[in-house]
Structure formats: C-alpha cells, structure tokens
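Let me begin by presenting the structure, written as structure tokens, before commenting on it.
Only a single protein chain was left out; the remaining protein chains are all shown in position.
For chain A:
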Amino acid sequence: MSMMMSTFSATAPVLQHLFPDIEDWSELAQACLDTLLMLGGSLTLTVLFGLPLGVLLYLTGKGQLRAMPKLYGALSLTVNILRSPPFIILMIVLLPLTSLLVGTKLGIRGAIPPLVIGAVPFFARLVETAFREVEHGVIEASQAMGATTWQIVRHVLLPEARVGIWASVTVTAIALVGYTAMGGAIGAGGLGDLAYRYGYLSNKPDYMIVTVLLLIVLVQILQVIGDRIVGYYGRR
C-alpha cells in the first residue's frame, strides 16, 4: 500500500491538474483498496461455495453419475431464482440476512454476503457447464477402472475441466467487479460508492471518470491474468 501511496504523491500535481474536482486522493486510494478487498473476499468465498455446488449440479443432472432428478430440480430452481433479480435488488432483499450473518449491513463486511450469494449461483452454473464439456468417454474409462464418484470428481473432472473452471473464475471475478460497484450505492463503500456519492449526487464528474478508468484497468488486469492461466493449461 505504501508503494501505491508514494506513486500517488509523486504524480499528484499532474492528477490534481487533470481532475480538479478530486480533493482527497487518499480517499480514492482507500476506495480502491476497499473494492479489491471486497472482490478478493467475495471471489474466494464464491469459489469455495460455488465449486461444490457446481459439482453437485453436474453429478445430479440427467444421465450423469449420480442422477437425482428431484434434487437437481430443486438446486436448479434455487440457482435460477437467485440469478433472476438484478444484483442491486438482490442486495436490498438480502439486507436482513446480511445483518444476521455479519452483524452489519454496511462496509466491506456488509457487502460480502450479498456478493457471494449473488455470484455463487452464477459461478456454479459455469462450473456445471465446464464439467459437461469433459468427454463422457474419459469418465466411462474411469468407471471401468473401478473409480468411485469422488475419485472421478477429484482426479478426472476437476483436472480435465480446469481450463473451463479458470475461465469461469475470470468471468465471475469481472462480474463481481460490477456487483461491488453497484453495492457502493447502498453503503458498501469502494469505488462504486465514490462514483455514486461524489460523481453523481454531488455532481463532480471527475470522480466518475477516474472511477470508471480504475474499474476498466481492474477488469483488464483480471482478464489478462485469467487468460494467462487458461493459456497455460490450454496448451496441453
């Protein structure tokens, strides 16, 4: 963080000149950090919950290893319901649950539950699709070798689908950047909060411009990292 700050102070005169509306750059830096923390925290939890849910969706699906039409139907419906409302509405609906879970509706802590609940169904669907891309023959070969379902998940599906899974993580991370910015509007903090409060409510367009630029850079970085990882595994 200190390096980031010193970079800010070195370039401060130029930035001050370009964006005169912005009085406090450290506030912007803090907002940046908040956004990254929200993103990091929610992405980690999303993968943690979404991956098993994706596995479950895949396994219980029609014609799959553990086909369970009723369970699949219930999971699928839940996932669809959670994916239906726009994120900002979902966030408001979830406010009581959020304060129950983390004791506050505000700040980074208050933002994490709705972000995760919003992103898990999305990520789980992507994971399910990635698993379906794995050739059925490879799974059949593993069954013929006497593999258990768990062994197939652990040693066949996850490694064989890793390109698709990393691509899903990338897409989800970028979606989460958008969600965190929306969350800013209802008290989550971060870049979205600045853009909304200063840029929109206080009519200081410079905030809007800088925030949007920072978000573009963030999304670019995420996409490049994601593409690198996918490219590394995709060569095989």
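Criterion: a residue touches a chain if its C-beta (ideal position, glycine included) is under 8 Å from a C-beta of that chain, and two chains touch if they have at least 3 such contacts; residues count from 1.
In the analysis below, contacts and distances are computed from a predicted model.
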Out of "Phenylacetate-CoA oxygenase subunit PaaI", "Inner membrane transport permease YbhS", "Cell division ATP-binding protein FtsE" or "Chemotaxis protein CheW", the chain not pictured bears the UniProt name "Cell division ATP-binding protein FtsE"
Can you say which of A:Pro13, A:Gly63, A:Pro86 or A:Gly146 touches the chain missing from this structure? A:Gly146
State which residues belonging to chain A touch the missing partner chain. 135, 137-138, 140-148, 151, 155-156, 159-160, 162, 233, 236
